[in-house]
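The complex appears here minus one protein chain, its other protein chains still in place.
And then chain A:
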Amino acid sequence: MEPIRVLIAKPGLDGHDRGALIIAQGLRDAGMEVIYTGLRQSPEQIAQAAIQEDVNVIGLSSLSGAHKTLFPKVVEALRANNAEDIPVIGGGVIPTEDIPYLEEKGVRKIFTSGTAMSDTATFIKQLVQGEETPPPNKISHIGIAVQHLEQALPFYQHSLGLPLESVETVEEEKVKVAFFPIGDTRIELLEPMDEDSPIQKFIDKKGEGIHHIALDVDNIEKRISLFKEQGISMLNETPKQGAHDSRIAFLHPKAGQGVLYELCEEKQEG
């Protein structure tokens, strides 16, 4: 993979470049190619440098209080040069209350004093690689563990009045599942097929109830490798077969504060 290219820039007249120099070196140590503009760069100069150097992201640093004027001007200069696809992030002495204004003006993220270099590096990786990996499309389904499907079905079918879409077995997971479409998403009831089924283990430990939330994604392999780079651990490092011929992978529940998330890439139509 090509290394990420970053332009670190000091807009305006501020001469405090300790932070800019440190972050430049920190990002280099994180494997990125970093170009530092030096002091006293105008927004136009910064935009030109970013275009010429073909960078993936621009990091601005200001400690003089001029950020509200200068950061949006860099975004504007990029736009004027048809380079608005280069995201702009910033840092320095920036009061929290200015952040919404800057984000509204197109600055993607502000890192205030005390941010670890590694957090900034991770954000940039996400930002750059995330451009090709959009966020999940929707909640694919909510999985609910039940001991006996036939006992659960009447509530969903008759009380809620949801149509039963299908009932199928997923041998790999040792579960029998029933799907109810609801709006743009589904409710999935999961019944364990035997004692060794993960769903049975879940019910033994926690009782019946919500088991997981599945997120509808495109390009599941890429998503998994992105998570792994960010240090998020996966229960499945390669996608496996799910219901409806979808491909799925579970995240470790500690990634989501105890919620078990499933990535689910539906079978492409046609």
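Assume a contact is a pair of C-beta atoms (placed from the backbone, for glycine too) under 8 Å apart; a residue touches a chain by one contact, two chains touch by 3 or more; residues count from 1.
Everything below uses one rule, namely that contacts and distances are computed from a predicted model.
The chain that is not shown carries the UniProt protein name "Methylmalonyl-CoA mutase", picked from "Methylmalonyl-CoA mutase", "Cytochrome c-type biogenesis protein", "MoaD/ThiS family protein" or "Glutamine ABC transporter permease GlnP". Within the whole complex, the absent chain has one touching residue among A:35, A:51, A:83 or A:117, and that is A:117. When the omitted chain is restored, the residue from A:3, A:38 or A:134 that touches it is A:38.
Looking at chain A, the residues touching the absent chain are 12-18, 21-22, 25-26, 38-40, 42, 64-66, 68-70, 73, 93, 95-97, 112-114, 116-118.
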